[in-house]
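With one protein chain removed, the remaining protein chains of the complex are shown where they sit.
So, chain A:
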């Protein structure tokens, strides 16, 4: 079974990951048709093109998908992240994690 490795990113890291598959956690802010708007852990706005039949069950969601040229994400799959998730600490973690490519 081959699965892509996915870096955990915030909105600032989208630019450097265009074309890659990433893992993004955000707070769901709104939805129009199949485009969902998220608040990212670094307080940016991230647009997600939802996959067919995607269901977002909680306020916080983890999206795995590919980054488009316009820094939106094409969802492949998503996971409910609950209604209370500490985005601030999460952001500190992914920023630190970036500096340790031998671990993450």
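Basically, contacts are C-beta pairs under 8 Å (C-beta built on N, C-alpha and C of every residue); 3 or more make two chains touch, one makes a residue touch a chain; residues count from 1.
Note that in this section contacts and distances are computed from a predicted model.
Missing chain, UniProt protein name, picked from "Replication factor A protein 2", "Beta-adaptin-like protein", "FYVE-type domain-containing protein" or "Small ribosomal subunit protein uS5m": "Replication factor A protein 2".
The missing chain, though absent from the display, is touched by one residue of A:6, A:37 or A:51; that residue is A:6. Considering the complete assembly, chain A touches the hidden chain via residues 1-3, 5-8, 23, 60, 62, 77, 79, 81-82, 84-86, 89-90, 93, 96-97, 99-100, 102-104.
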